[in-house]
Every structure is written in structure tokens, then in C-alpha cells.
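A single protein chain has been omitted from the complex, and every remaining protein chain is retained in its original position.
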Amino acid sequence: MSTGTAVAIPIGRRLRRFLRDQPLVPLIVLLVGLVIVLEVLRPGIVNERWIANTIKFAIPLAILASCQTLTMLTGGIDLSVGIVATVSAFVMATQVTTHDPAIAIAISLLPAILIGLANGIGAGVFRVHPLIMTLGLSLIATGGLQVYQRTVLATGSAIPDSLAWLGTGRTNGVPNSLVLFVPLAAVIILGLRRTGFGRLLYAIGDNENAARLSGVRAWQVIVVLYALSGLLAGIAGLVYVGLIKAPSLSLAVPLLLPSVAAAVIGGTSIFGGRGGYGGTIVGALILTVLTTLLTVLQVPEGARRILFGFIILAVTAAHVRITEDS
Amino acid sequence: AQDGSYTIGVSNTVQGNGWREEMVCAIKAQALASGKVESLNIAHRNTDAAGQLEDIRNLIQAGVDAIVVNPANPEGINPAIKEATDAGIVVVAVDQAVTEQSAFVLSNNQEEYAYLGAKWLFEQLGGDGTVVYMRGAAGASADDDRDAGFKRALAEFPGIKVAHEVFTGWQQDQGKQQILDYIATGIPFDGVWTSGIDNVIVDAFVESDVPLVPIVGADNAGFVGQLNSVEGLVGAAVTNPGSIGGAGVTLAVRILDGETPGSRTVLVDPELWENVTADGRAKLAAAADPSLDPEWPVSISVPEWTNYSKAQIIACAGPGE
Amino acid sequence: MTQTVRRHGWAIGLFALLVLLLIITKLIQPGYGASGIGSLARAALPFAFATAAQVIVVIAGGIDLSIASMMAVTSVTAAAMMDGASEEFAVVVVLFVLLLGIAMGMINGILVVLTRVPDIVVTLAMLFVWEGVALLILRAPGGAAAEWLKGIIVGTAGIPGLPAEITAWIPKALLVLVVCLGIVWLPLRRSRLGLSIYAVGSDALAAFRSGVAVNRTKVVAYAVAGLFAAMGGLVLTMSTGIGAPIPGPYLLASVAAVVLGGVALGGGRGGLLGPIIAVFILRLVRTDLTLLSVDPNITTVIEGTIMVVVVILGGLVALRGRSA
Partner (left out) sequence: MTSESLLDASGVCKSYGPVAALRDASLTVGPGEVHALVGANGAGKSTLVKILTGAVRPDSGRILIRGRDRKVHSPAEARRSGLVSVYQEPALIPDLDVADNLRLTGTPVDPFMKWVRALGIDKLDLFETARDLPLAVLRILDLARALAIEPDVLLLDEMTAALPANLAEKVLDVVRRQCETGRSVIFISHRFLEISALCDRATVLRDGETVGVVDVEAGVEEQIVELMLGTRTELGRAAGKPQQSAGDRRPEGETPRLRISNLGAGTKLEDVSFDLQVGEVLGVIALEGQGQDELFGVLSGSRRALTGKIEVDGTEARFRHPADAIRAGLVYVPSNRVDALLMQRSVRENIALPFCAGAWGPIDMAKENVRVDGAIERLQIDTRAQGEVQRLSGGNQQKVTIARWIATGVQTLLCFDPTRGIDIRTKREIYSLLRELAAQGSSVLLYTSELEEVQLVCDRAVVIFGGRVVDVLPADIANEPTLMRAAYGLPREVSSDAIPGSAPAHGASGIELGPA
């Protein structure tokens, strides 16, 4: 039996403890590692322009992943974000031909909030599992978008300069989309830690019954949460269409699974009660860099997907191992 | 059935893509314009060959007179086509061929599509240089056919090398990120061949402030507009009309009327419009149509096969709507 | 008796709904008959196997997002192996592909257990992996299927002892489904292994303390899911005659059918019957919408609405039942 006070904690243990208390650090290390691998494979690729491009593509993904982070904290998920973002982008692009851009943007966010609200009412009031509720509503939204599309075929579409500036532009080498994203991320991160609403998300995800006994009306929180998630998805769609500049009927749909992956890689528990938005942002960056890395790898497409899958798994497994109790 | 009262079923397995949406609108417009179609019965969703089997069988149950189908792949839906033709239903496959002999085929020649564009590009480069090869969706048979055409052209130009081959999945956003990444590597290349994800590629060059290289795309309204207007852009659009669906309706109606064509297969060969020669520029200028959705092919009709007006296809209304 | 009704109440309700839908179908299309039921059964087959695979994993407290990709792998493997091979060789192919399915499922399960990453994340990653594998096996749709295999799910079955009037209504595809699911599910459900699967999904800690080998049980559940997915992949090859490397729309459909069928996402509760009936309901709704020649875009809206409304109604019924 050691009797002295534990002064000499082995360095390994100390490192582990440090990493566990700072779960962002290993994620960032990993991100840097991927960038280094990329630079080794394609010397010269990591330059100012590439970094700006990566950030531009990571931002819409990170905003969509914020929807997953917030809903996953309560033990839910939002599978409608891909189509909601697309709806917003498409509605904006078609409305802008007849309206002022600001009005078109406002109009385009309306369906996003409404879909979110419907998700929230289903999940919060009728207690439908969010997976099913958001899946069902994404089907409904897909159909609705197609119907809408028919009615506006003659109007054409356009991307307002302001959104193009936001999505694609750079000022002194810094992507303009950071103007929107930095405050947004700050609000989400602080909101989760320092507001009653943020605390309630964790509380509901951890133990809804306990929250209820403490006087929390969970359904209200859930309804607001999913409406917020819809709004965020709508914003992501607008930023994305500003970046891609081609409003299609499936614009952001391929981002759905990556948005879930970004939140999970970032350390948010899919069972609720644990996680945060900081990790999600790094997760989105990791995924974006990984996509580039696989693009520049000259291997068959099949092998590329296999690698993508295994790398996601390896990253999450490493993160779980580092952050869990030893 | 007597004149003017045909019911035509439609089966399509990709939803939410401009080309396919145009195809469906062409089908509706042609059905209306023909005056011989009483109603359309459209099964239109994202699914695979097995799902298309289901849709075709449902259409058989619904008692349609003819089925216009854009097949998920050339072989997978043969059993249902056979069942339909056995039941006396006329089946017309559009866009892609099917191997079932009892069906009529009115298809875009995908191999030729790729060959034509690639050959033009390689000639443009003087038979020497490197190109970025931006394919469609991995595992799709149309992509495979186009690959065959591209490889055929490549074989004819030993001086051309493929610097980079990627699958865009026919997604605008993926294509844009991929080309931006590649531009960022700084590795020089001389041309880009795309499988129809084209206007975002031009955007990427413009936004990155790098010199444009020759780009081959499809006749999508957005890209055609760029070929006409973007300073310094050299490129070509290869036609791949979505309006082939309307042609399919015409063929089906003709067969129902008793005018069975001599050959069961009609391949619609693509055209190439480039902006290098005056002739090509004239064609492009004539084809350009800024009022169309950028994802829609500008060839909104197939000469001799369709007789609807532009207003009709944009209205996208079928009989009884 | 009441015990049975209470336990299978949801499935019984779904069955009533299915019968109602069949009657409606007959009203819409008076010609709807044996051939219609036959194509319904064939359309339901791949969905049913995908759903069965999902059911067992969900009962074990997990979820498998890689089911459609595994179906693609087994489908292209079968089609590629049978291409140009003899009819008899197809027997070997079938056995091989079933084993392949079990192996893939086991890999999923082992990764879930070893990495301690939540199931949904592991199988999300494996979705990409299996998709890649399928593409490496066949880069475009192709291959072939033995004629006898294709014939298995076509037409109606003559069952000895039953009059022709009845057997004329029983499609072979339905029989194939019942036999394949029954052979695996019935012995499993009543065995200790089956109970263990329920136990692990219900409360893994309590299961561990009850002496259940939790990890092994999870791996088994995933392996059985892989087996069902392989059956689904085979069915795809049997019905289309080829293999296609791009996964079909079976993943989300399987999750929807599982929930509609009364299996709790979270584990431990539900059975196979309800979800399979739900598959038939969803397919029949599709048929009805086509028969009614509803605008295809509205069709998507209707399908989404039905999903949401049925689950909401189910929730309300369950609440009513509990408070009564």
C-alpha cells in the first residue's frame, strides 16, 4: 500500500486526464493530422485558398450539424435538415426573382420554421420518436417542394449578390461566411452553457422524468427546439446556395448523413445529455478535410468509400476511448 | 382503346433532378398536345430496379394501355416489362435502352454523348495535355456507358492523360467542392470533362480567379448561358434532351394507333455545340434560354417527335390537369 | 387469450388495417386479384427482409444503418458469381452469400462491441464501407441469376392438401418470405438466445447481472440481421436477374416499418409480425396511390403523412390503453 500522497502521477495518466477534460484537444490534433497527411500526399495543397475553401464548405455543414447537436442533446435527431435546407434555398432562389432579397430570405425561412415546428409538435406533444417524425416530415417536405417547383417553373431563379458574397466571397483571404458563422456559433455555444434553455436540453436528454418533476414542461422545450433546428437548417441552406450558386431540388440532401457524423465525431452523445457545439464544429472541419483527402487519393471509388467509413469509425472510437473514464 | 382515350403509365426512378423533372414535364406536355391521351399515371420516386418492378406491376394492375419507362438499369426490370407486354401493354423505354426484346427503345446514346464531348475536348487541346474527368454516380449504368465512350475517345488520343478522375454523384455541391480542391492543389491541367455537372465548375474557376480551361458539359440552361456570356470560357455543350420523355409518349401513341415502327430501337444521337466557331456560337445563342431553370436541358423538344410548345412544357400540365 | 390479444394488439390492429386496405384496393380496381396479390408479395420481399434485419437489431437495443448497403453487397456478389455459371452452382452461391451476410453482420456487431461507439455511428460508418465493397465487386449493374432462382418467387404455390381455389391466391413469394423468416425467427424467438436479445435491448446492465453474455448476444443479433440482409440481397438478384451496387431505398423504409410495426426504438419490445404487416401496408398504399393515379409528388406527401399519423395514433392508443 502506498502511503505517501500521490505526487508523481505518471505522465501517461496525466495526459489522459488532460485530454478527457479537454475533449476538443484530441479532435483538433486529429484535424491537424489529417491536414498533414493531405499535404504529404499532395504537396502544396494546403495554402490560403484551400483553407478558405475548406472553411466555406465546412460552415454550412457545421450549421446543419448544429441542428443535430441540439436535438441529440435531448436524445432526439433531426433527419429533415437536408431537405429543409434545400427547401429554403430553393424558395429563396425562386422568390428573389419577384421580391426584394431580404423579403425573399424571410419568406424562405418560413417553411423551414414551420417544418421544424411540426417536427417539434410531433416529437414533443404526440411523443412520436424524433427519428420517425423528422423522417416522415422530410418525405412530406420533399413532396411539397416538388409541388412548389411545378408552380414556379416559369419564374426562373437567381442567387442574390448578398448571398453569393456571403457564400463564396473572401475579404483579405478570409471567407465572408465567417461573418455569419462566428456570431452564430458563439450564440449556440454560450446558449448551451449559460441559458436556462440550454440547460434544459441537457436535462431532458439526461432524464426527462427528473426534469418533469422539477417543473419542466418538456413538450414546450421540444417544440421550440425543433422549430429552432428548422430555422438553423434554413439558414444553412441559404449559405449553401450562396456557395454552390445552383438551387437544385436536392441541394443539401447529401449533407444529412455528414451532419449526423459531424455531431457524433464532435463528441455529442446520440443518447442525449452529453456533448456540445465546439466539438461539432471541429467534426465538420474533419469531415470536409477528409472528403478532400479522399478526392485527391487516386484509388477506385469503392476503396474511397471504404476508407471514408473506417476513418469516421476510427476517429469516433479514438474519441470515445480518450474521453471516457479510465 | 379508341382514339383520344389512351391511358399511359410512366415509371421513373430518380426524383429531384432537373433533367428528370424536365422529362416528366415533357411527357405531360406531349400527352396533352397529342390529344390522344386521356390520362397519365405517373410513378415517380427515388428507388432501384426492384422498386421499378413494383411500379410497373402496379401500372399493369391499373390497366394502362402503354408504359413509358426510364429504366433504372438495362436488365433489372425485364421481368416486369415482359409481364406488361404479355398483357398487351406497349412499353417504351426512354433515355436508356433495355435488353428485353418486347419493349420499344427510344434512348439517348450515352456512349456517344461522352465520346463526342471528349473527342472535341481532346482536339481542342491539340491532342496533348491532361484533363480532369468528372464522372456521374458510381455504380449507375448511364455512368458506365459514358465511361465507355470517354475511354474510346481517350484511346484515340495517346497524348491525353487523365490527371484526376472523380465521381460527382451528379451532385452540384460535390462537383464544386471537388474541383475547388483540385484547383487548390495547384497542379496544372488543361481541360475538364463533366458528366453534366457543369455550371458550378465554371463558377469555381471564376471564383478562384484562375485562368479558365476548356470545359465540356451538357446542354443545361445554366451552362449554355455561361458558354454564351462568360469571358474567356472555351467549352462545348453536348445535348442530352430530357424531352426524350415526350418523344416516348409520341412513340407509344403511334404504336397504339397501329403505326408500329420498323425498328424496335431508336437511338437519338447527341449534338455538340461549341463556342469556338461562329457556327457553334450561333447554335448556342439560338439554344440559350435564360428563362429556364439552370438545371434544365435547353433542348426542350425533340424535332419530329414532339409537338408541344415551350409554354406547354413549362406549364408542366398533363391531360386533365 | 386476452394475454395474447394484449401482447399482439398492435399487430392485430395492423392486420385489420391491411385487410381494410385490400378491400379498398378491390373497390378502386375491381380487377385486382391473385396477380395483384402476387406482385404485392414480390414487391414486399426485399423490404420485408430489410425490415426483419432491422427488427432484430432494434430489439437488441441497436440500430443498423448499413442494411441496404449489405443487401447491395450480397446482391452483387450473388449476381457476379452466377454470371456464366451453371444452374447447379447457384446452390453454392446461395449458401455462400448467406454466410457472407452473417459474416458482414458479425463484423458490424464486433465493431459495435469493440469500439464502444454507439451502434448508430458504427453502422453509419459501415454503410459507407459496405457500399464501397459493393462497388469494388461490380462497378455497374450487371451479373446474372440462375433461372430456377428467379422462378422461386414467380407464380403461385401449390400446397398439398389445400384446394386449388385457395392455393391460387398464395403467391410463392409470400411462401418464400414466411419460410425464410420462420426458419430463423421461430426457433430463435423461443430460445434462451432470443430471450437474451430481448434482455440486452431492454436493460443491458440487468441482463449482464442475469448472466447474459451481453457482447456475444449483440454480435449474434447483428449476425442474424446480416443473414436477413443477405436474404434481402438475394431476393433483389432473384427479382431483377442482376446485381446493382447502389443501395436501394431499404434503410429508411426498414426503420419506418419497424416503428409502424410496434417495435420500440430503444430496444426490448416488439416482435417480427407487426413490422412485416407494416411492410405490406406500406406497399399496398403505394399500389393504391398508383391505381388512383395520384400526382406522384402528392404521393410522397401522402406516404410521409401516413407514417406520421399512424405512429401518432399508435401512441395515442397506447396512452389510452395504459391509463384505462
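Just so it is clear, A, B and C label the chains in written order, and each chain counts residues from 1 on its own.
Convention: a residue touches a chain if its C-beta (ideal position, glycine included) is under 8 Å from a C-beta of that chain, and two chains touch if they have at least 3 such contacts.
Keep in mind the model is a prediction, meaning the values are calculated, not measured.
Touched by the hidden chain within the whole complex are the displayed chains A, C.
Here one chain is not drawn; of A:200, A:233, A:296 or A:313, the residue touching it is A:200.
Although one chain is not drawn, the whole complex shows that of C:195, C:252, C:294 or C:309 it is C:195 that touches it.
Shown as candidates are A:24, A:125 or A:216; the residue that touches the absent chain is A:216. Residues of subunit C in touch with the missing chain: 3, 192, 195-196, 198-199, 201-203, 205-213, 268-269. Contact between subunit A and the absent chain runs through residues 1, 194-197, 199-200, 202-203, 206-207, 209-217, 273-274, 325-326.
Going forward, only the chains that are shown with their structure count from here on.
When the interfaces A-C and A-B are ranked by how many C-beta pairs touch across them, A-C comes first. Centre-to-centre, using mean CA coordinates, subunit B is 34 Å away from subunit C. The distance from the centre of subunit A to the centre of subunit B, with each centre set as the mean of the Cα atoms, comes to 34 Å.
Touching two or more other chains at once are residues 15, 138 of subunit B. Residues of subunit C found to touch two or more other chains are 134-135, 139, 295-297, 299-300. Against subunit B, the residues of subunit C that register as touching in their complex are 29, 31-32, 35-36, 39, 42-43, 46, 134-135, 138-142, 150, 154, 236, 239-242, 244-249, 283, 286-287, 290-291, 293, 295-297, 299-300. Across the interface of their complex, subunit C is touched by residues 122, 126-129, 131-133, 135-144, 146-147, 150, 257, 260-261, 264, 269-271, 300-310, 312-313, 316-317, 320-321, 324 of subunit A.
Those residues of subunit A lying in contact with subunit B across their complex are 42, 44-45, 47, 49-50, 53, 57, 142, 145-146, 149-150, 153-154, 156-157, 168, 240, 243-246, 248-255, 291-292, 295-296, 298, 301-302.
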